[in-house]
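Removed: one protein chain of the complex. Kept in place: all other protein chains.
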């Protein structure tokens, strides 16, 4: 079953790349994005470095340069190519990177056909989850890159996640009440989870009401039209600075063409659908919107406790919680330990998932995190009052 | 009694400036510091703008330009001089700023000698607490400025806060245990507190042991000598970037002269006292030190709950908690509402107080906050295991 | 004959691209470089915009977006894509850009097969010379991009311009004397030249001696080993700042591997040939080297007057002349007028040509120019005493 899961995950990454030209595999449009080629290679390198070189006695690495070229942030695995220059690495070619993938696949599948210890299975499962994370990044990074091309290129004509509507009828805004008391949060059970979800523990919550649905583009346009972007008292101080320095006055990818809001999507440029849920907003925008509404965002624990009562998975939902360690959190030894802990400052937690999140990847205890100014994820707003 | 408190606070600010030359009142050495002259004027402007112009019918402002020049971040009170250029404002002179202070003092005291509503008293109390905050900033900003002068100027030969030792005998490191359960945190009672402390509420804590004493320079030197600053896995990722970009390899103000650590103090350059508690470290450094010790920092609620069991007040103690709103926190209307809420992102909470904190200013529920890279406060480390 | 010249020039550009993979056409490694795809398209756009759309009555532009995407700096031809983001433009594909080239070629050749006015012939000649300039840039930009790839990719195994030796035997350094007097400089005759060469005029030169050969790598290594890069008094003040800010201690592409100097070439990484002429140095380095030798660089007029007495064309030779207008220089009307005049500040003149310069492109009156910190051209040093 792990073998099938491995195969499906690896194939899905390549399926996501099917609509690309070779040219599309190359650019790195910003420090925080990576080229598709890099995602393809880096996820393979993870399996090679963390598993094959460690647990296959006679394994020969595909190319000794790849560790250097396709390491991401694992400082313990040696020198790495400068993060901001991933876009200049034209060699190896895309074709060679696919050969690399298949070479790694063959060796991992050979391992899986034999008898392997539970700890190695756990690492393969980690590698699969790691690759799923990169699948979503591959799409969001690609969208960012293509959006900078003035001709608005189409990735796939039927790929338009930003068109998502709320699952339930929006006519009546529904509020769900959670009573105060002690609750348990954090991952439970033996299934896979990341280290940052572990350490199930008690928290005390005050009573709150949480919206059953996400904020729509229509509601967000009201905020824009109420001078939301030019009224400083809705904004966090850092947000106000960010907005002014970067001349932000709408969500990422939005542009006003002759008085009508449009947005760039992976299916090309489309009119904004006012019934669809808002996307590509920063924490600063989510916070300002909530202030304007005289409401607030949920904490990550409020979200987790309430999450069984509403549907989620259309947008990553900004919470008001900074990303920090759970009680008893400890960093694993070695390179795997660099996965999560070292990012626990200056980042905000997002909960839920998005239409670009790989199937079965997220869960109620899943903690995604980004710096508060980032807009390039499919991020949205759920209100609490 | 409010009148006496007002007078003493205002006089103490001027007492702090007594050792200064006129030249010392002027420079702004960094974006995050302000000149003494500005602190003197800004705290006066706060009383004038928030109280005198609003509650004294025939009040004539001392100088209509001062609102513009000495506003800090209160966007709702109109345009303000650019924050980074406070150091070029040579006029009004220092003498005029003192006249301004005394003019404001006279009018506030006249108010206080009459019958004034409770709400106005509350604002005066806020102004007093605001000025106390600036007293500590005045000292820490001044220290930063003077430290950049290669000749190591002396502010006051007897002013050497970094020489503080732990209150208790250090020979036996003592650990205090707190058992798990529901605790209450946040301000209780009618005494003054800032809006960010309000909303006393329940939290659930897991069991933990907290040190009765602060980390000393001697212990910190061990960290330095154990390659603490060049071992990336002790560090948060942002901290590692900060350290490399800024070539940080010791606390602020430290320098190694012929193999012996020295630090700049307001009493001049002194050898580092290994028994004294460490100071002027960033959150990144506090976090790395704790990782090196295989311990951690307290959360702000752990600190608050445990604080009755140890002595505090020598250093601002970095907690592992990001600065965020308490349940039910709401921003006051008007300019006063800009005090705290808008800074609730990308900052870490510090608890306790320092030798530079004005008397009676801090309390167990007090929440100080700075960005994690700042070193210029008298900040230290208390460990939890 | 113009037709043949056009065809050969256009073909040569494509020949230069023959060793490239599609991936190599995409990256823009620095603000001052452009991707091969952009060079291919931009040179075609020049013919389309300046000639076909203006002089072919029924001409249909290949794609209306291309003007926007592949304009370079011609502000008068309307909005253009941001210069620093040429590397994100993955669409149109490389294949489409070749189709564009051939479409333009077909129309230009059709024009040339008919009867066209002299003024249009002049524009086509300008376009040919423009394309030749981009041929050299294509190579130097490509070298810069490939050099950033840690694996040191090979463009063509037999392409190693930095291996060039001086034409004459180096054993005897030969000095050529020019006597003082009035000389004429600037382009003479009816052959093509750029507008910045026009306006032949008299200048008065003092007597000087100029070297018959270029400085070699061996001589340059002596400069390095004489602490040339750490002795401030050889350097211009701006050069000293540049060197320190960018940690420069050798020519671009040089690296010291186990005590032996190597350089990246388009044929891969090679040991430095001490007999070959030095290359890839900035004006600052050329100036510092000359000071170290207690000699100087030639002015552009000294170079021009003396150039008939020595062989040149291996390296672009930095002169000590800032790039400025000749007497009577005037900017042509329209977009063509943006060619040269507007760059006449903060740039230094280089004379001669390099092994990467297209055949028949340069001449004794040719004025190349770059900012003094640039190293990515095949630039070298000829001394005067």
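For reference, chains read A, B and C in written order, and residue numbers begin at 1 within each chain.
Rule of thumb we're sticking to: a residue touches a chain if its C-beta (ideal position, glycine included) is under 8 Å from a C-beta of that chain, and two chains touch if they have at least 3 such contacts.
Please read all numbers here as calculations on a predicted model, not as lab measurements.
Participant: Indicate each shown chain that the hidden chain touches within the full complex.
Facilitator: Every shown chain touched by the left-out chain: B, C.
Participant: For the chain that's not shown, point to the residue among B:68, B:103 or B:326 touching it.
Facilitator: B:68
Participant: Just to verify: which one of B:16, B:41, B:128 or B:146 makes contact with the chain not shown?
Facilitator: In the full complex, the listed residue that touches the missing chain is B:146.
Participant: In the full complex, which residues of subunit C touch the absent chain?
Facilitator: Listed in rising order, the touching residues are 73, 75-76, 180, 182, 201-204, 206, 232-233, 235-240, 283-284, 287, 291, 296, 320-322, 324-325, 327-328, 331, 337-338, 342-346, 348, 372.
Participant: Which residues does subunit B use to touch the chain missing from this display?
Facilitator: 21-27, 29, 37, 65, 68-69, 81, 85, 87-91, 93-94, 145-146, 148-151, 153
Here is the rule we use: only the chains that are shown with their structure count from here on.
Participant: Testing understanding: with touching defined as stated, what is the shape of the graph linking the protein chains, line, ring, star, complete or other?
Facilitator: Contact pattern: an open line, chains touching in sequence.
Participant: Look at all chain centres (mean of CA atoms) and spot the one farthest from the centre of subunit C.
Facilitator: B
Participant: Quick check: how many Å separate the C-alpha centres of subunit A and subunit C?
Facilitator: Once rounded, the distance between the two centres reads 44 Å.
Participant: Could you give the separation in Å between the centres of subunit B and subunit C, each centre being the mean of its C-alpha atoms?
Facilitator: Going by mean C-alpha positions, subunit B sits 57 Å from subunit C.
Participant: Among the residues of subunit C, which are close enough to touch at least two other chains?
Facilitator: Residue numbers touching two or more other chains: none in subunit C.
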